[in-house]
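A single protein chain has been removed from this complex, and every other one stays in its place.
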Amino acid sequence: MRSVPSRTPADSQSVLVRWMGVTDANSAGYVHGGAVMRYCDEAAGLAATRHSGRRVVTAAMDRMTFNEPVHVGEVVTFQARVNAAWRTSVEVGVRVEAEDPRSQTRRHTNTAYVTMVALDDDGRPSPVPALECTDDTERRREREAQLRRANRLAEREEIVRQRSA
Amino acid sequence: MRSVPSRTPADSQSVLVRWMGVTDANSAGYVHGGAVMRYCDEAAGLAATRHSGRRVVTAAMDRMTFNEPVHVGEVVTFQARVNAAWRTSVEVGVRVEAEDPRSQTRRHTNTAYVTMVALDDDGRPSPVPALECTDDTERRREREAQLRRANRLAEREEIVRQRSA
Amino acid sequence: MRSVPSRTPADSQSVLVRWMGVTDANSAGYVHGGAVMRYCDEAAGLAATRHSGRRVVTAAMDRMTFNEPVHVGEVVTFQARVNAAWRTSVEVGVRVEAEDPRSQTRRHTNTAYVTMVALDDDGRPSPVPALECTDDTERRREREAQLRRANRLAEREEIVRQRSA
Amino acid sequence: MRSVPSRTPADSQSVLVRWMGVTDANSAGYVHGGAVMRYCDEAAGLAATRHSGRRVVTAAMDRMTFNEPVHVGEVVTFQARVNAAWRTSVEVGVRVEAEDPRSQTRRHTNTAYVTMVALDDDGRPSPVPALECTDDTERRREREAQLRRANRLAEREEIVRQRSA
Amino acid sequence: MRSVPSRTPADSQSVLVRWMGVTDANSAGYVHGGAVMRYCDEAAGLAATRHSGRRVVTAAMDRMTFNEPVHVGEVVTFQARVNAAWRTSVEVGVRVEAEDPRSQTRRHTNTAYVTMVALDDDGRPSPVPALECTDDTERRREREAQLRRANRLAEREEIVRQRSA
Partner (left out) sequence: MRSVPSRTPADSQSVLVRWMGVTDANSAGYVHGGAVMRYCDEAAGLAATRHSGRRVVTAAMDRMTFNEPVHVGEVVTFQARVNAAWRTSVEVGVRVEAEDPRSQTRRHTNTAYVTMVALDDDGRPSPVPALECTDDTERRREREAQLRRANRLAEREEIVRQRSA
């Protein structure tokens, strides 16, 4: 029996918004891919902390895409949502959008999937609330998170098998 | 006759959200007042840019209050709204709220009023759209911005008068 | 009876000097208004710490003006002086000057008035030494600080009155 | 016929080494996962730049794992190697190791796989040299990169199929 | 005949003052020696720029001592003075003092001697004004700078002689 009450994706949905400055970019004015990763990790950590009510650490970053570059002077929104919850970990999806505040045109620039583990006060993995999906979109996201996880495990096994062949 | 169409406060409302880290704080874990100011200025600049569609510069920071300290590890939201528009400048109000993501309790920590000037491509002050208030709250905010401005001018005159007395 | 001896403005006068670099500026080479605010707050905190001999926190930032932009490569001086002392707080005036070190021409770019509160070891407001003005200029500055404070309180009351009308 | 000569993994192998400081960590002294990601991206970008002789951008970050946390005060090595080269992109594997310099014990903390695209002077994808594997280990790494790529494409198709079902 | 008028040490004397924060220190609260070096270099560059009226680059850092550690929370003053001027370079002496603003006790923590070269607009070494010493202290400092320079050259020759022996 599980004592922790379940939570919906909306309960922990998290948003970070930054106006990109010179320190996040190279000399040509493009924001470093690594800077975008860093803020995705931060947004994912925020959603996972809200879902679990605990300190969390990053366990994996999967399938992060860079569709279009981000420029200095753009306002970037990192929207994070818990897609699936397992025993002590969650998958958080992060959608990144960049906007030029003068023209107010907005572009979808990145997607990231981050797995985070909740820790208790002694630093050991700690159970997290179950995820309660409330509509079809949330159920689809959970199913895709399960698919990514299954693929990750299958890929690892395939690599081990090939190496020992 | 004014060729620039008017805009509502909602058209340019702007939000920045940051998770406060060690670099924003002193060694006791309190976020520097100056760091909070810096991000208020950034959020105000964003709203002014969206309202005017132009590059803007800060002309004045007025009546910024610090009700409660912000701590490292809190998520801080800077919500900026254009309160009033004059010929080439706007007053932007910024409301700052801090939240501990584990307990999800939220506190109103600061308010700031920032005056920003729009610039044309040669760096000269440039006309901004009029502000179209759509409800009583927006009209009240505009009236209070006018009051702050009148007081600012009266105070300056009073000081000049006293100095030359 | 007050046990803390009084102090003059000269006793706590404080100066910070920074050579402005790329990290303080936008991509066009102008130093962010928010960066200037941050260092004003720092200089004011230094003067208030020296006056009170205690840890201080920012309570308000008032009437900060931006007369002229500051550029990357300029040396900026933040000169802070206690203008008035009340029971547990002080108003600190900060004068900002920017200089191009090659031409050595110097410009007055900003003025800020910051109210700071002294804290005891438990984080509660703590009495500060009285301010002992020693000449007419210091007495004028104290009078103007009182005027700003009176206006601030009057403005707040006026706004409360209008909102409840 | 391809005019660009092929290159071996050793030709572009790249290493970054940083001593982790307070600015990379949270207040408990753990280095942010996002900071580790950022430096992985940097190391991968370096290897891809050396392989292609061109400016590169990040296209995807895959399968990054966080086996153990990194602490402030540890020296962290990011070793990047081109695993496979396609027409205009490469997969770079990054191995992260952390060492406490006093005890000199070294731990493998992370692995990351980053896909980078080479750009010509107009910012368009540009052909990269073929990868010439010189031993069995390099050939195994190339095979595993192909597997990751195939899985990535299959997963995307599976998700599209399910969504349209 | 030299067309550039001579300058006294007082003409270019330069001061930088910083309140040391967490980002300049290790986790134990001591400011990194390397951070102190960086600001010494900055202060020396400022004095050399003012003396020469030109852009300058660092040519050498000599005999920098660390008498006592600097702590987070101390205000540090970097006072730079041109000690000697040669054809296209100057030696700048930097005295570093740290002060705890609550107790207002001040300690001399470092001394550095930096050689800087002036550059013309094409980046080539450019003549600098002669140094005009106005009292015995300034003449002593110039003599000691000459001694350091002579020793530096003698040491280099001795090392070359030994290596080729």
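Per-chain numbering from 1; labels A, B, C, D and E assigned in written order.
Going forward, a contact is a pair of C-beta atoms (placed from the backbone, for glycine too) under 8 Å apart; a residue touches a chain by one contact, two chains touch by 3 or more.
Just so it is clear, the model here is predicted, and its values are computed rather than measured.
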| item | value |
| --- | --- |
| Interface partners of the hidden chain - shown chains only, full complex considered | A, C, D, E |
| Option from D:50, D:71, D:95 or D:140 whose C-beta touches the chain left out | D:50 |
| Those residues of chain D which, in the complete complex, touch the missing chain | 14-19, 42, 45-46, 49-50, 53-55, 75, 101-104 |
| For chain E, the residues touching the chain missing from this view | 30, 32-35, 37-42, 45, 57-66, 69, 112, 140, 143-144, 147-148, 151-152, 154-155, 158-159, 162-163 |
| In chain A, positions touching the absent partner | 22-23, 25-27 |
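The rule is simple: only the chains that are shown with their structure count from here on.
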| item | value |
| --- | --- |
| Result of counting contacting C-beta pairs for A-B and D-E, higher pair | A-B |
| Equivalent interface to A-C, taken from C-E, D-E or B-C so that over half of the residue contact pairs match | D-E |
| Mean-CA-position distance for chain D and chain B (Å) | 42 |
| Distance between chain centroids, defined by C-alpha means - chain A, chain E (Å) | 48 |
| Junction residues of chain E - those touching two or more other chains | 22-23 |
| Touching pairs - complete list by chain label | A-B, A-C, A-D, B-C, B-D, B-E, C-E, D-E |
